[in-house]
Structure formats: C-alpha cells, structure tokens
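To keep things clear, I will list the structure first and then write my remarks on it.
With one protein chain held back, the other chains of the complex are shown just where they sit.
Entry: chain A
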Amino acid sequence: MNYIDIQQVQKKMNTRIVKNNILKYIFFISTTIGLVVLAALLIQVFTQGLSAINMDFITGRLSTEASRAGIMGAILGTFWLMVVVIPVTIVIGIGTALFLELYLKGGKIQSLIQTNISNLAGVPSIVYGILGLTIFVRAMDFGNIVLAGGLTLSLLILPIVIVAAQESIRSVPQHLMEASYGMGATKWQTIRRIILPAALPGMLTGAILAISRAIGETAPLTVIGIPALLIPFPGGIFDKFTALPMQIYYWTLDSSLVEEYANLAAATIIVLLLLLFLLNSAAIFIRNKFQHRY
C-alpha cells in the first residue's frame, strides 16, 4: 500500500524547485540593483566632471564665471573644519568611551548615557544644524565661522566615535587588564599602557569613518548659513568659510540657471569622493595592519 503518491510529489516538486531557482536569480538581481545605481552615479559624475577638472580649478578662487571658478577656498574650508573636528571628536569620543566602559561599568547612569548616545545617533543631521545655529552661531556669538561649523559637525559624529571606541575597548581581553593590575599598576596606568595601545587601531578606524561622514555632511552647514560666493581663502578656524559639499550644493541648485555649474558640481564631487576614498582606504589599512587578534 502506498502512503505517498510518488508521481504527485514529483509533479509538485518540479514547480517548487523551479520557483526556488527563479527567485534565487531575482534575489541576486535585487542585490545588484544598488551596485548598478552606484555605477550609474559614478559614470554620470565622472563624464560630467572630468572635463572641468584641471589645475586651475583645484587651485583657483570661486567665481560667478564658470570657466574661471576654482575650489581652493572650499578645500581649505573643509581642511580647517577637520582641524576642529578631528581633535575634538577623538579626545571627547575616546574619553567618553573610557569612562563608560571602565569607570562606570554597569548601573543606572551607564544605561542612561548609553540610551542617550544611541538616541543622539538617530537625530537627523539638520537638527544638529539648528543646535549649532542657536548655540554656537547666535548664543556664543561666533558667527558663521569655521569653529562654529566644526563644533556642530563634532557633536553630530560624536555618537559614532563613542560607540566604535567602546567596541574596541570591549575587545581588549580581560586577562591583559588583570595581569596589569596584578603587577601593581593603577587604573590609569593600566588604561594608558595596556588598554589604549591595544584598542587604538579600532578606535582610529571608527574615528576616521566618522570623520569621513563629517566631511560629506551638508545639511548642518546650510542651516548655519554659509555664504554662496566667498572669495577670500579661510586662513584659520576663526574665519568665514565654505566647504566642498556646500559648493556642490550651491552649484547644483544654480545649474538650472547656468548649465556649466552642473559640470563644476560634478568636478567638486570627484574631488570629494577621492578624499573620502583616501580616508576609507586609510581606515581599512589601519584596521588590517595594526588590529591585534587575541
């Protein structure tokens, strides 16, 4: 007596297998859609921008005349922003992570600060712009200078830096710390000589990725109020400035009036993407070269 009708099963099995195979390819195609768009984006940017890139464009000053415009001012603005952002985020980010992981482990206060940090990471960047406008530009009366923009961007990426630093502190094995305490080292000595050296590559990788996010960030700067056509180069953190993404923004907006501006925007995007590519490569290099595996 047959409990299972083999023919029925085989008839059904075929459609099930075919369905599986067809959907497998649909899933694969979905995965590649993002990559296709990425390719289209890069091709579009490069075909439009490469013609506009030359030495004069890189080293020149901004101008309303598309053929004479250069982006040295924006490059310097981004550079000075980073002069503010890098030390502020690295010191505060790593400091906060050390405090949370090593001095405040467990307890209500830690979970309070932790929840707070993960909520901050989800706040839209434009809201940070409003905070910067209200506190740094108006209340502290800095005006729209590099320092105000840099501090705003620092607050924006701090949660990312803190979380990355916390993870790399946690990955330092417990027995290293215990050995250090066992030798009679104090807490700070253990942190400075054992934990920081072991966790630093991971911390720096996270910090570089966060900093590259800050470099491409536009929304907070638009709120702070960056002049559209700033001719003088910024010479320090107390000068007015423009930055690479701001310049892309203004040129893209005005490309409906002057067509060549679209090429300038594309050329500026190439410069920005190259910069981000270099930073990300540096992060990957540091991770692979210095990361300890315990």
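By our rule, a residue touches a chain if its C-beta (ideal position, glycine included) is under 8 Å from a C-beta of that chain, and two chains touch if they have at least 3 such contacts; residues count from 1.
Throughout what follows, contacts and distances are computed from a predicted model.
**Q** I notice the complex is incomplete. Of the names "Ethanolamine ammonia-lyase large subunit", "ABC transporter ATP-binding protein", "5-oxoprolinase subunit PxpB" or "Phosphate transport system permease protein", which is the UniProt protein name for the chain that's not shown?
**A** Its record in UniProt gives the absent chain the protein name "Phosphate transport system permease protein".
**Q** Among A:A66, A:V83, A:L196 or A:A219, which one is in touch with the chain left out?
**A** A:A219
**Q** Pick out which of A:A52, A:A69, A:L100 or A:A199 touches the chain that's been left out of the picture.
**A** The one listed residue touching the chain not shown is A:L100.
**Q** Residues of chain A in contact with the chain that isn't shown?
**A** These residues of chain A touch the chain that is not shown: 16-17, 19-20, 23-24, 26-28, 30-35, 37-38, 40-41, 44-45, 48, 91-92, 95-96, 98-100, 103-104, 113, 116-120, 122-131, 133-135, 138, 155, 158-159, 162, 186-189, 191, 212-213, 215-219, 222-225, 245, 248-249, 252-253, 255-256, 262, 265-266, 269, 272-273, 276, 280.
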